[in-house]
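Note that one protein chain of the assembly has been removed; the remaining protein chains are unaltered in position.
Order of writing sets the chain letters: A and B. Residues in each chain are counted from 1.
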Amino acid sequence: MALYEASATQLLSQLESGEVTSVEVTKACLEQIRKHDGEVGAFLKVMDDKALAKAEEVDKKRKAGEAVGMLAGVPVAVKDLLCTEGEVTTCASKMLENFVPPYSSTVVKKLEQADAVIIGKTNMDEFAMGGSTENSALGKTRNPWNTSLVPGGSSGGAAACLAARMVPLSIGTDTGGSIRQPASFCGVVGLKPTYGRVSRFGLIAFASSLDQIGPMARTAEDTALFLEAMSGYDPNDSTSANVPCPLFTQTVDKPLEGLRIGLVKEHFGEGLNGEVEKAVREAVAVYESMGAKVVDISLPHNKYGIATYYIIAPSEASSNLARFDSAHYGHRCDEATMLEELKAEEDALRAAGKEAELKKLDTPLIRMYRKSRAEGFGPEVKRRIMLGTYTLSAGYYEAYYLKALKVRRLIREDYDKAFKSVDIIMGPTAPNPAFAAGSKTNDPLAMYLEDLYTVTANLAGIPAISVPCGMTSEGLPVGVHMQAPALEEDRLLRAAYMFQKATDWHSKSPSM
Amino acid sequence: MSDQYDIIIGLEVHVQLQTKTKLFCRCSTTFGASPNTQTCPVCLGMPGSLPVMNREAFQLALKTACALNLNVPRFTKWDRKNYYYPDLPKGYQISQFDLPMSEDGFLLIRDPKGQFEPKKVGIIRAHLEEDAGKSMHDEVAGKADTRIDLNRTGTPLLEIVSQPDMRSPLEAKAYLNELKLILTYLGVSDCNMQEGSLRVDANVNLHIKSEEPKKVATPIVEIKNMNSFRAVERAIAYEATRQFDEWQETGKTIKDAPKTTRGWDDAAQITRPQREKEESSDYRYFPDPDLAPVTTTAEEVEAIQTALCELPMAIRDRLHDGYGIPEYDADVIVNQGQIAVDYYEALALKTGDAKMSSNWVQQDVLRVLKERDLEFDQFPITAERLATLLKAIMNKEIDTTRAKDVFTQMLESDKDAPTIMAEMGIEKVDDSAIDDLAREVLEANPKAVEDLKNGIQKAVGALIGQAKKKNPNIDPGTFRAKCIELVKDM
Partner (left out) sequence: MSSLTREDVEKVSLLARLRLSEDELTKMTEQMSQIVNYVELLNEVNTDDVEPMAHAVEQYNVFAEDVPHQSLPREAALANAPKSDSECFRVPAVLGD
């Protein structure tokens, strides 16, 4: 097996035994990126020199018999919305095209402490808003299984670089399905941890009460390893869960006895692609063959998930993205042109004697804000800022935002009830396999409705995973979605491992 | 103020809490640092940064809430107040909206001169929020860029909102004085208005007395930019007159016009209209998802209440009732702060003469502090040493006039009163010496003896003068008594 195809777990054992060096592994990955990323476009930035320097440092440490971190010498990719000190962090937005953070996110620091080799920063939907990575202002990412298709999103680059065997581990973030859906589209594993399991400090926020960083990999063991490396309480994040972090690597290979799987009837209804349904039902059958019991359950408020999500997420986003006002960092419009425009408008209004409109004209500062933001943000980001501003504004707050917060609780309570009778809730990750680039960009609502299976885990704060479970007739991967109660990532990882022991979907790779 | 209208005044006070670090990050809050040297990703509003609440700030706020008789609910939370301004780098201020950390309290105000009746001024709420940065405008042309310093961004503020319970500029000033005093006694804020650690906005309107059954209210004006309590007093007085004139001219009432904002121009001593922020009322408050709510138990609040220091109003009463000094005296001393109170009490206890001690603190100590522009804790003479001097007066070892000379010398040197008195040759004259001296002087002044016998008391004055020349240490009172006694027997 080529080095770039090996899992992180395999690489670590080879690195430990001295069979290979981190420099060799890193070079193999860089070479794979050089070969294929022109076509895939997973990376916004590849940090060759820094990566090789780190690989060399780790090799030296190993040689000298010094203690090394748990990811020592393994290349990882980082989604470009995690701040990396001294390295441009763009969120795939023109707004932050030149933004160099003066600090690193907690997760990046943890990876550095684990001696991982950070190889580059991956493309995504601008500010993580989207499900196809087509909203990136800085690059196109395509699905390695078929480059006319999208990789999913928002962690599209993160999933694509795994599928294309460019890197064994890749960080994603998930606000409404942004790890799980691209994992499903690209045939890799993606886990959204319990809200608070992984520190959000240094994650450029989309919707703070929903955002969560998580591991993406090609196997359950790697996912466990990566999650263990990035998790843990962080005093810099007030919403970080102050609980000890389990050693996922030590339990991942222990099968779950007497597993009770819950199937939500409505998840297999209208709108679900037949081939996706077939693959997921077959996956359920695999579990049954291993002794799992299947229970039909009901999550009565699940159907309100999308509506709830598309009020709460934009509301929070409208506030989170207010900081991009071009005053302290980020894109600023050309001031001279802006002032000229303003002057011309003023003259025109004055000449026309429109005093009332003259009074309403923006001040230069307000015009600077409005123009800079109009130039810096793409259409989807603007749409969500507008929506969220509207749903929070005077007269609408109660009808929309507050109402959504209440339905959110009902959605959570449905889960609480369901998990009394089942251990895992299983279903499709996305209603459809990867779709053609450009095919859905004109209908935002249709795009939003694709998130129906994933958003409720974010609303409830519970962990969920997508695991490759089949292929369509066109050879596109399908993912099975599993959800567990808060802090039970361990259960999801063990279930994924069991499945991978019994099947070989996870080892399928696209022909590049 | 006027028999034509009542002035209705409510005050919003922002005080900076005396923490070492900011409300949501651990940058220093020290005043006066070079621009933009006390910032970090959190207070710069950098993408990805997250707030973490300062424990001490919440404790100081709780203390204040207890002192202002506010109820502390079991649950409070953080909200975002969204608006754009270049000194607000996140595009929102973290504040408290519908569930503040304290509400429904009051503050007692009293005027020892009796210019208004004692009253309870209601306090609607006190809540925590973060301060904004500083914008420096081009004052001259208004054309150059505005410069932004974010050192102050994120400093903890407590916003204390009163009920519209005050009825005169004097009451407003008394409220502010008392509030400031309480906050400084608690050590919650230094309340330095020059440094912006205490800021006041006033909401003012008039209830005009009219023949009709219902009174007429003028539109509410919020006055900003007042940089001293005196300015608050003057701005309110000015605004009352202005509103009355405007009402007479336009007849506009609160129903015809929304609340407007005016700024106090201290140089011109007038208020001027301020440009309203657009859509200023739509702050789109919502709970901050980055911060956990705070719960407080009744036991915690009780513990803080119990540990609270004695508050100014209680000290005034104690000085008045316990030491027997006039209310006015107690007020003057308490207004000087806790250190003055401690000083006074030490002095009064050592001398055993509360009124005399009060006089000395008010007249001599405060005069020196004022002349030398010193704070009370910088006063060079300890209460113990001053007590020795006062005791000498009480024991008639020295008269008051000469005691003031000794006092002056004590300020200049670190010698105590007995040392200085010895150097000046001041010592108590014993009874037999006074007796001798009185006989001597009376003998030499038969005319005076005659006058005294005829009841002309003032004759003794000249005798005291002569005696003082012979022995400056005699106590005039004792000498006078002796003379009168001797003359009786003659």
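Here is the rule we go by: a contact is a pair of C-beta atoms (placed from the backbone, for glycine too) under 8 Å apart; a residue touches a chain by one contact, two chains touch by 3 or more.
Please read these numbers as outputs of a predicted model, since none were measured by experiment.
Across B:R147, B:K252 or B:R372, the single residue that touches the chain missing here is B:R147. Contact with the chain that does not appear here is found for just one residue of A:G139, A:G461, A:P477 or A:P510, A:G461. Summary of contacts with the chain left out: across A:K94, A:R370 or A:K508, the touching residue is A:R370.
In the complete complex, the hidden chain is touched by one of A:A292, A:I465 or A:A486, namely A:A486.
Annotation for subunit B: contacts to the undisplayed chain at residues 19-21, 25-28, 34-41, 44, 52-58, 77, 84-86, 135-138, 142-150, 274-275, 278-279, 282, 284, 286-287, 289, 291-295. Annotation for subunit A: contacts to the undisplayed chain at residues 98-100, 102, 194-196, 209-210, 235, 238-239, 241, 301, 304, 306-308, 310-311, 318, 322, 325-332, 335, 339, 363-371, 373-374, 377, 382-383, 385-387, 389-391, 393, 396, 399-400, 402-410, 412, 444-445, 448, 458-461, 486.
Assume only the chains that are shown with their structure count from here on.
Centroid to centroid, with C-alpha atoms defining each point, subunit A and subunit B lie 56 Å apart.
Of all residues in subunit B, those touching subunit A in their complex are 41, 44-53, 80, 82, 84, 86, 89-92, 146, 148, 150, 278, 281-282, 284-286, 289-292.
Residues of subunit A that touch subunit B in their complex: 81-83, 89, 91, 96, 99, 101-103, 105, 200-205, 207-209, 235-239, 315-316, 318-319, 321-325, 327-329, 365-366, 369, 389, 392-394, 397, 401.
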